[in-house]
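Worksheet: the structure to be examined is printed underneath.
Incomplete set of chains, arranged as in the complex.
In order of appearance the chains are A, B, C and D, and numbering begins at 1 in each one.
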């Protein structure tokens, strides 16, 4: 049976973990879902790796990043770590990140977060359950998460 | 028999995967080609590694990168990841990336993407099929992908 | 029996190691605590890894970073290293960092350091002793260490 | 018998590979030299690692980097990759890089490239053939490759 991991943070200002769990459950009702909550983005890679080692077929991580230069350096370190965790396990970790400077307005930021989590949770299910060509019909289509799709250049 | 991997994204605004498949098929008609589509550039390294582990002799990845500083940090993380995936498998991953700020004009951007994919798909075939000196006649020749060749300094 | 590691530096201007030891002891009185002191942040990753290899279940590292661009590059390298140490051991290292440019005032800087160490030491105990859902009630709550909690976006 | 690897690129505007081969041959006439040509700098790490795995005692890589910020990020990723390739094999890779913004004048750029390759090819032979103290007489002497030596501070 399929098993998905959801890793979220207490730093985040939106409960993205619950949205991810709900979306995965709707998309793949028979699967098992395991949740793991850590303080911040730099704690995501090891949590994701632990879930993959405990049998998850894929993981979605839900990061929230502040506005300062240092926050961006932490984002870079966490991104490298999440990619390394994938290379060490040969499994997908879909890395959802919301940056506090993506919108001036808190409501807009929340909308971005919700849209991004939902779309990427579905991406995770497609990759894990349906395999490497499940997203191929959408290749080059300019899909965006958190925003309107950009669409292909005709 | 040779086997090539093509990894592309749904983020891209040009269907670079199809161009890569077509170019490799024309260049090396007897080879097998496997395609893998992921959401964005940070998902490329693990997909490429999976294909190499499943028997591909070489992989071409096709990334599309936005204009913001954060996109560039994601580019850096993905680039490090793609290099690590190569070091862990000792096989080539030719990393094609198009940046949205390479051209103001969408048509120009598409031209860059097409030219870059075609030239690098041929590079991949040469390295995989013909070996480590296949490109030596062009060493130091200032070849460019996506642009006119710069040429050697005489 | 649980065993925690505390790694601090001689570069730091606040004795964060003692605060971490005290906080962990109050939070988890039966546990063993091991302390390790190194010169600066770039020495933290290997010290943390050594403690984890010697049987610690989790480690808290306590870094102090100067104001210059170079200090920030060192921060980035150390952050990547701490994440890699976690991936190599599959255990948590809670990475507490105080940046000298977080406050103009030395007293304020000390307050930030103390608050951050205390809150993160408790986070470490929760993750190590109580497991992957111990922090889930606080997921998405906008918790901050060193500052007031930002709170969730309603 | 000693065996050296030379890895160069088709992106380079100077045929640095031939210069490296010639210099190593003059410096260590009995040794075997293997050449490997790749498209660009991000392809250097895996090529160098392959040569080291096939028995080379040391490798010189010859990178050429454009002027844009993105080229510099690629340089950073390639540099990290080349260091990782060395750590994974415990052998030296002397990493020669020429940046297009090092000189306004093409002829000057070519001079820099030639001087840098020659001096570093000799460094490689010294390290591989003569061992870890071969360069010790020059320690702290402010040697430069591509430029005049800076000399020691007296």
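Quick note on the criterion: a contact is a pair of C-beta atoms (placed from the backbone, for glycine too) under 8 Å apart; a residue touches a chain by one contact, two chains touch by 3 or more.
All values derive from a computational prediction rather than experimental measurement.
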| item | value |
| --- | --- |
| Subunit number of the complete homomer, 4 shown here | 5 |
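To be clear about the criterion, only the chains that are shown with their structure count from here on.
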| item | value |
| --- | --- |
| If a chain touches subunit B and subunit C alike, it appears here | A |
| Cα superposition angle of subunit C on its copy subunit D, in degrees to the nearest 5 | 145 |
| Subunit C against subunit A, contact positions shared by both copies (same if over half, else different) | different |
| Most widely separated chain from subunit B, with each centre as the mean of CA atoms | C |
| Distance between chain centroids, defined by C-alpha means - subunit A, subunit B (Å) | 25 |
| Whole-Å separation of chain centres (CA-atom averages), subunit A against subunit D | 40 |
| Multi-partner residues of subunit A (at least 2 other chains) | 76, 80, 84 |
| Contact graph of the chains (line, ring, star, complete, other) | line |
| Which pairs of chains touch, using the document's own definition | A-B, A-C, B-D |
| Complex interface listing, subunit B residues touching subunit D | 72, 75-76, 79-80, 82-84, 86-87, 90-95, 99, 120, 123, 127, 132-136, 138-145, 150-153 |
| In the complex with subunit C, residue positions of subunit A that touch it | 8-18, 34-39, 42-43, 45-47, 49-50, 53, 69-70, 73-74, 76-78, 80-81, 84-85, 88, 106-107, 109-110 |
